[in-house]
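Showing chain A:
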Amino acid sequence: MYEIVEKREEVPNIHRLIIREPNVAKKAKPGQFVILMPDEKGERVPMSIVETKKDTFTIFMLELGITTGKIANMHPGEKLYAVAGPLGQPAEIEYYGNVLLGGGCYGIGAIYPLAKALKAKGNRIVTIIEARSKYLIYLEEKLRIVSDEFYIATSDGSRGTNGHVQTVLDRLIKNGHRFDHAKFIGCTYMMMNCSNITAPYRIPTRVALNTIMLDGSGMCGCCRVSVGGKTKFACVDGPEFDGHQVDWAELMKRKAAYQEAEMISYQTSPHICRALIENYFGESDE
Partner candidate 1 sequence: MLVIDGKKVPFVEGKTILEIARENNIHIPTLCAHERLPSFGACRLCMIKVHGVPGFMNACTTPAKDGMVITTNNLEIKKLRRAIFELILSEHPSSCMICAQAEHCDKFNSGIMKAGVITGCNTCPNKDMCEVRAIAEELNFKTIRFPIFYKELPIERNDPFFDRDYNLCIHCGRCVRVCQQVEGAHILVFTKRGHDTKIGTSFEKPHIETDCKFCGQCIDVCPTGALSARGQKWYQEPDDRVRTTCMLCNKGCRFEMDVKWGRIVAVRPDPDYKTLKTGICVKGRFCLPTFFNAVDRIRFPRFLQNFKLYPTNWDEIGSHVAELLEAYPPSKIALYLTNFLTDESDYVFRKFAEMMEITNIYTTVEDLTQIPKKGIKVLWTTEGLPGLKNFKTLEHLIFQEVFPSEGYELADVVLPAAAFTEQFGTYYTQRGPMPIQKVVKAPDLALEDWKIVCKIAQELDLSGLNYLDVDEIEQEMGRVNYKQKVRPVDEYYLKYRGTPIAEKVPDFKILLEYRKNRAKPW
Partner candidate 2 sequence: MTDFDTLVQKAKRSWDKLHAQKTPVIYAGAASCGRAAGVLPVIEAIKELKATLPLEIVEVGCIGPCYLEPIIAVQKKGHPTIFYGNVQAIQAAEIVENYLVKNDPQPDKAIGALSSPNGSETTIPSIWDHPMLKAQKRIVLKNCGLIDPQNIEHYLANDGYQALNKVLQMKPETVIQEITDSGLRGRGGAGFPTGLKWKFTRAEKDPEKYVICNADEGDPGAFMNRSLIEGDPHAVLEGLLIAGYAISAVKGYIYCRAEYPLAIQRFRKALKDMRKFGLLGENILGSDFSFEIELKEGAGAFVCGEETALIASIMGERGMPRQKPPYPSQHGVWGKPTVINNVETLGTVPAIIRNGSKWYARFGTEKSKGTKTFSLVGKIRRSGLIEVPLGTTLRTVIYDIGGGIYEDKEFKAIQVGGPSGGTIPAAFMDEPLDYENLNKLGAIMGSGGIVVIDSDTCVVDLARYFLQFTENESCGKCVPCRIGTKQLLNLLTKIVKGEGTIDDFELLEELAHTISEGSLCGLGKTAPNPVITTLTYFRDEYVAHIVDKRCPAKVCKDLFVYVVDAETCIGCEICRKRCPVGAVSGEKKQPHSIDITKCIKCDVCFTNCPAKAIRKVDKVDVIHVSH
(Lines give C-alpha, C1' and ligand atoms only; values in the text may rest on other atoms or scores of the structure.)
Protein backbone atom coordinates (compact mmCIF):
# COMPACT_ATOMS: atom_id res chain seq x y z
CA MET A 1 0.00 0.00 0.00
CA TYR A 2 1.12 3.62 -0.73
CA GLU A 3 4.18 2.31 -2.61
CA ILE A 4 5.99 4.83 -4.82
CA VAL A 5 5.92 3.05 -8.16
CA GLU A 6 7.86 5.70 -10.08
CA LYS A 7 9.55 8.99 -9.21
CA ARG A 8 11.41 11.43 -11.44
CA GLU A 9 12.43 15.08 -11.08
CA GLU A 10 10.82 16.41 -14.27
CA VAL A 11 12.32 19.86 -13.86
CA PRO A 12 14.22 21.26 -10.89
CA ASN A 13 11.96 21.04 -7.77
CA ILE A 14 8.98 19.43 -9.58
CA HIS A 15 8.86 15.67 -8.94
CA ARG A 16 6.49 13.38 -10.81
CA LEU A 17 5.38 10.60 -8.48
CA ILE A 18 3.24 7.58 -9.36
CA ILE A 19 1.78 6.08 -6.17
CA ARG A 20 -0.12 2.81 -5.81
CA GLU A 21 -3.44 3.39 -3.95
CA PRO A 22 -6.48 1.58 -5.46
CA ASN A 23 -9.20 3.64 -3.72
CA VAL A 24 -7.80 6.96 -4.89
CA ALA A 25 -7.12 5.60 -8.37
CA LYS A 26 -10.73 4.35 -8.77
CA LYS A 27 -12.62 7.24 -7.22
CA ALA A 28 -10.57 10.35 -7.99
CA LYS A 29 -12.19 12.94 -10.26
CA PRO A 30 -10.35 15.93 -11.86
CA GLY A 31 -9.73 18.70 -9.35
CA GLN A 32 -9.57 16.45 -6.27
CA PHE A 33 -6.46 16.03 -4.14
CA VAL A 34 -4.79 13.58 -1.75
CA ILE A 35 -3.02 14.15 1.55
CA LEU A 36 0.41 12.53 1.87
CA MET A 37 2.72 11.86 4.79
CA PRO A 38 6.32 10.74 4.12
CA ASP A 39 6.88 9.37 7.62
CA GLU A 40 5.42 9.44 11.09
CA LYS A 41 7.07 12.78 11.85
CA GLY A 42 6.18 14.46 8.54
CA GLU A 43 3.38 16.95 7.98
CA ARG A 44 0.17 16.11 6.16
CA VAL A 45 0.62 17.82 2.79
CA PRO A 46 -2.16 18.15 0.13
CA MET A 47 -1.28 17.28 -3.51
CA SER A 48 -3.51 17.69 -6.61
CA ILE A 49 -4.20 14.41 -8.44
CA VAL A 50 -3.06 14.72 -12.08
CA GLU A 51 -3.67 11.32 -13.64
CA THR A 52 -5.18 8.03 -12.48
CA LYS A 53 -4.57 4.54 -13.90
CA LYS A 54 -5.88 1.11 -12.80
CA ASP A 55 -4.55 1.15 -9.23
CA THR A 56 -2.04 4.03 -9.28
CA PHE A 57 -2.36 7.81 -9.47
CA THR A 58 0.15 10.50 -10.53
CA ILE A 59 0.97 13.77 -8.78
CA PHE A 60 3.42 16.60 -9.57
CA MET A 61 4.93 17.61 -6.25
CA LEU A 62 6.70 20.96 -5.82
CA GLU A 63 9.64 20.44 -3.43
CA LEU A 64 9.28 23.40 -1.09
CA GLY A 65 9.92 22.55 2.52
CA ILE A 66 10.91 19.84 4.97
CA THR A 67 8.06 17.40 4.26
CA THR A 68 8.10 17.66 0.48
CA GLY A 69 11.90 17.48 0.85
CA LYS A 70 11.52 14.15 2.64
CA ILE A 71 9.29 12.83 -0.15
CA ALA A 72 11.80 14.10 -2.71
CA ASN A 73 14.46 12.08 -0.85
CA MET A 74 12.49 8.85 -1.26
CA HIS A 75 13.15 6.31 -4.01
CA PRO A 76 10.81 4.16 -6.10
CA GLY A 77 9.91 1.05 -4.12
CA GLU A 78 9.76 2.88 -0.79
CA LYS A 79 6.37 3.31 0.85
CA LEU A 80 4.77 6.58 1.94
CA TYR A 81 3.57 6.60 5.55
CA ALA A 82 0.04 7.71 4.70
CA VAL A 83 -2.09 8.48 1.60
CA ALA A 84 -5.64 9.74 2.26
CA GLY A 85 -8.10 10.67 -0.43
CA PRO A 86 -9.55 11.49 -2.94
CA LEU A 87 -10.50 14.62 -0.97
CA GLY A 88 -12.25 17.87 -1.83
CA GLN A 89 -15.05 18.50 -4.31
CA PRO A 90 -14.25 17.64 -7.96
CA ALA A 91 -13.80 20.62 -10.28
CA GLU A 92 -16.81 21.90 -12.23
CA ILE A 93 -16.51 20.23 -15.67
CA GLU A 94 -19.30 21.28 -18.12
CA TYR A 95 -19.50 22.56 -21.67
CA TYR A 96 -18.85 26.31 -21.57
CA GLY A 97 -17.46 26.98 -25.08
CA ASN A 98 -14.16 28.94 -24.88
CA VAL A 99 -12.28 27.89 -21.73
CA LEU A 100 -9.09 29.52 -20.47
CA LEU A 101 -6.74 27.45 -18.29
CA GLY A 102 -3.85 29.15 -16.45
CA GLY A 103 -1.18 27.10 -14.67
CA GLY A 104 1.96 28.11 -12.77
CA CYS A 105 4.77 25.89 -11.36
CA TYR A 106 2.95 22.90 -9.74
CA GLY A 107 -0.24 24.21 -11.35
CA ILE A 108 1.03 23.22 -14.82
CA GLY A 109 0.52 19.60 -13.71
CA ALA A 110 -2.71 20.38 -11.85
CA ILE A 111 -4.53 21.93 -14.86
CA TYR A 112 -3.74 18.94 -17.11
CA PRO A 113 -6.60 16.71 -15.81
CA LEU A 114 -8.98 19.70 -16.05
CA ALA A 115 -7.85 20.33 -19.63
CA LYS A 116 -8.42 16.68 -20.56
CA ALA A 117 -11.86 16.60 -18.95
CA LEU A 118 -12.99 19.94 -20.41
CA LYS A 119 -11.70 18.90 -23.84
CA ALA A 120 -13.73 15.70 -23.60
CA LYS A 121 -16.81 17.89 -23.01
CA GLY A 122 -16.11 19.63 -26.33
CA ASN A 123 -14.78 22.92 -24.97
CA ARG A 124 -12.23 24.97 -26.93
CA ILE A 125 -9.21 25.10 -24.62
CA VAL A 126 -6.77 28.01 -24.43
CA THR A 127 -3.87 27.16 -22.09
CA ILE A 128 -1.34 29.58 -20.64
CA ILE A 129 1.51 28.22 -18.50
CA GLU A 130 4.14 30.21 -16.63
CA ALA A 131 7.52 29.34 -15.06
CA ARG A 132 10.46 31.30 -13.83
CA SER A 133 12.66 30.18 -16.75
CA LYS A 134 12.49 27.94 -19.83
CA TYR A 135 14.21 25.04 -18.07
CA LEU A 136 11.34 24.87 -15.59
CA ILE A 137 8.61 24.13 -18.16
CA TYR A 138 7.32 20.54 -18.20
CA LEU A 139 4.35 18.54 -19.53
CA GLU A 140 4.39 20.87 -22.56
CA GLU A 141 3.72 18.21 -25.23
CA LYS A 142 0.81 16.65 -23.31
CA LEU A 143 -0.77 20.04 -22.70
CA ARG A 144 -0.35 21.04 -26.35
CA ILE A 145 -2.29 17.95 -27.44
CA VAL A 146 -5.35 18.86 -25.37
CA SER A 147 -5.12 22.62 -26.02
CA ASP A 148 -6.36 24.49 -29.07
CA GLU A 149 -4.15 27.50 -28.25
CA PHE A 150 -1.05 27.21 -26.09
CA TYR A 151 1.01 30.07 -24.68
CA ILE A 152 4.13 30.11 -22.49
CA ALA A 153 5.36 32.93 -20.23
CA THR A 154 8.67 33.03 -18.36
CA SER A 155 9.64 35.72 -15.89
CA ASP A 156 13.15 36.00 -17.33
CA GLY A 157 11.87 36.05 -20.93
CA SER A 158 14.00 33.02 -21.84
CA ARG A 159 10.95 31.55 -23.58
CA GLY A 160 7.62 32.87 -24.84
CA THR A 161 6.31 36.10 -23.34
CA ASN A 162 8.45 37.87 -20.77
CA GLY A 163 6.12 37.88 -17.78
CA HIS A 164 3.42 35.74 -16.14
CA VAL A 165 0.03 34.18 -16.93
CA GLN A 166 -1.59 37.55 -16.27
CA THR A 167 0.64 39.29 -18.82
CA VAL A 168 -0.45 36.89 -21.59
CA LEU A 169 -4.04 36.90 -20.38
CA ASP A 170 -4.18 40.69 -20.47
CA ARG A 171 -2.83 40.72 -24.02
CA LEU A 172 -5.24 38.02 -25.22
CA ILE A 173 -8.28 39.82 -23.83
CA LYS A 174 -7.13 43.19 -25.16
CA ASN A 175 -6.87 41.89 -28.73
CA GLY A 176 -10.31 40.38 -28.74
CA HIS A 177 -10.17 36.89 -27.20
CA ARG A 178 -13.53 35.98 -25.58
CA PHE A 179 -13.77 33.37 -22.81
CA ASP A 180 -16.84 31.75 -21.30
CA HIS A 181 -15.02 30.15 -18.37
CA ALA A 182 -11.58 30.42 -16.77
CA LYS A 183 -9.69 28.20 -14.32
CA PHE A 184 -6.37 29.10 -12.68
CA ILE A 185 -4.10 26.90 -10.54
CA GLY A 186 -0.70 28.01 -9.29
CA CYS A 187 0.90 30.41 -6.84
CA THR A 188 -1.63 32.52 -4.98
CA TYR A 189 -0.21 35.76 -6.35
CA MET A 190 -0.78 34.66 -9.96
CA MET A 191 -4.34 33.44 -9.25
CA MET A 192 -5.20 36.77 -7.63
CA ASN A 193 -3.90 38.81 -10.55
CA CYS A 194 -5.69 36.66 -13.12
CA SER A 195 -8.97 36.86 -11.19
CA ASN A 196 -8.64 40.65 -11.03
CA ILE A 197 -8.20 40.71 -14.82
CA THR A 198 -11.21 38.48 -15.60
CA ALA A 199 -13.49 40.25 -13.09
CA PRO A 200 -14.34 43.40 -15.16
CA TYR A 201 -15.15 41.19 -18.18
CA ARG A 202 -17.41 39.04 -15.97
CA ILE A 203 -15.71 35.82 -17.12
CA PRO A 204 -16.73 33.05 -14.63
CA THR A 205 -13.42 32.23 -12.92
CA ARG A 206 -12.56 29.21 -10.75
CA VAL A 207 -9.35 29.00 -8.75
CA ALA A 208 -7.95 25.99 -6.83
CA LEU A 209 -6.69 27.42 -3.57
CA ASN A 210 -3.53 25.94 -2.05
CA THR A 211 -4.22 26.72 1.61
CA ILE A 212 -2.29 25.13 4.47
CA MET A 213 -4.14 21.92 5.43
CA LEU A 214 -4.00 19.61 8.41
CA ASP A 215 -6.52 16.73 8.44
CA GLY A 216 -8.32 17.13 5.10
CA SER A 217 -11.79 15.89 6.19
CA GLY A 218 -13.16 19.19 7.51
CA MET A 219 -12.65 18.61 11.26
CA CYS A 220 -10.01 21.27 12.09
CA GLY A 221 -10.77 24.43 10.13
CA CYS A 222 -7.08 25.09 9.44
CA CYS A 223 -7.81 25.58 5.71
CA ARG A 224 -10.64 28.12 6.21
CA VAL A 225 -10.89 30.93 3.69
CA SER A 226 -13.40 33.78 3.27
CA VAL A 227 -15.32 33.41 0.02
CA GLY A 228 -18.00 35.99 -0.63
CA GLY A 229 -17.96 37.02 3.03
CA LYS A 230 -18.67 33.51 4.29
CA THR A 231 -16.00 31.27 5.88
CA LYS A 232 -15.52 28.10 3.84
CA PHE A 233 -13.22 25.07 4.35
CA ALA A 234 -10.94 24.51 1.34
CA CYS A 235 -10.64 20.78 2.14
CA VAL A 236 -14.39 19.94 2.10
CA ASP A 237 -16.07 22.91 0.37
CA GLY A 238 -13.13 23.53 -2.06
CA PRO A 239 -10.45 23.44 -3.28
CA GLU A 240 -12.12 25.13 -6.24
CA PHE A 241 -13.78 28.46 -5.47
CA ASP A 242 -15.07 31.45 -7.40
CA GLY A 243 -11.98 33.58 -8.06
CA HIS A 244 -13.88 36.85 -7.80
CA GLN A 245 -15.28 36.12 -4.34
CA VAL A 246 -12.08 34.97 -2.64
CA ASP A 247 -10.61 37.34 0.00
CA TRP A 248 -7.08 37.11 -1.42
CA ALA A 249 -5.42 39.37 1.14
CA GLU A 250 -6.60 37.21 4.03
CA LEU A 251 -5.63 34.01 2.19
CA MET A 252 -2.09 35.23 1.55
CA LYS A 253 -1.66 36.31 5.15
CA ARG A 254 -2.92 32.92 6.38
CA LYS A 255 -0.42 31.16 4.10
CA ALA A 256 2.40 33.17 5.66
CA ALA A 257 1.47 32.06 9.20
CA TYR A 258 4.21 29.45 9.58
CA GLN A 259 6.96 31.11 7.56
CA GLU A 260 9.37 31.28 10.47
CA ALA A 261 8.43 27.82 11.76
CA GLU A 262 9.20 26.39 8.31
CA MET A 263 12.62 28.01 8.50
CA ILE A 264 13.28 26.66 12.00
CA SER A 265 12.19 23.19 10.94
CA TYR A 266 14.36 23.19 7.78
CA GLN A 267 17.26 24.70 9.68
CA THR A 268 17.41 22.44 12.70
CA SER A 269 16.21 19.03 11.60
CA PRO A 270 19.33 16.83 11.23
CA HIS A 271 19.72 16.60 7.43
CA ILE A 272 21.22 13.45 5.99
CA CYS A 273 23.13 13.28 2.71
CA ARG A 274 21.04 11.49 0.13
CA ALA A 275 22.81 9.26 -2.29
CA LEU A 276 25.54 8.33 0.13
CA ILE A 277 23.18 6.26 2.24
CA GLU A 278 22.22 4.04 -0.63
CA ASN A 279 25.66 3.58 -2.14
CA TYR A 280 27.44 2.79 1.05
CA PHE A 281 24.99 1.43 3.58
CA GLY A 282 22.22 -0.20 1.56
CA GLU A 283 18.86 1.39 2.38
CA SER A 284 18.82 4.35 4.72
CA ASP A 285 18.77 3.08 8.27
CA GLU A 286 16.60 5.97 9.46
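The rule is short, and it goes like this: contacts are C-beta pairs under 8 Å (C-beta built on N, C-alpha and C of every residue); 3 or more make two chains touch, one makes a residue touch a chain; residues count from 1.
The candidate set was assembled so that all candidates are chains of the complex that A comes from, given by their letters.
Values in this document were obtained by computation on a predicted structure and should not be read as measured data.
By the touch rule above, chain A in this complex touches candidate 1 out of 1 or 2.
Against candidate 1, in their complex, chain A makes its touches with residues 12-13, 62-66, 69, 72, 132-136, 154-158, 163-164, 187-189, 252, 255-256, 258-260, 262-264, 266-268, 270-277, 279-281, 286.
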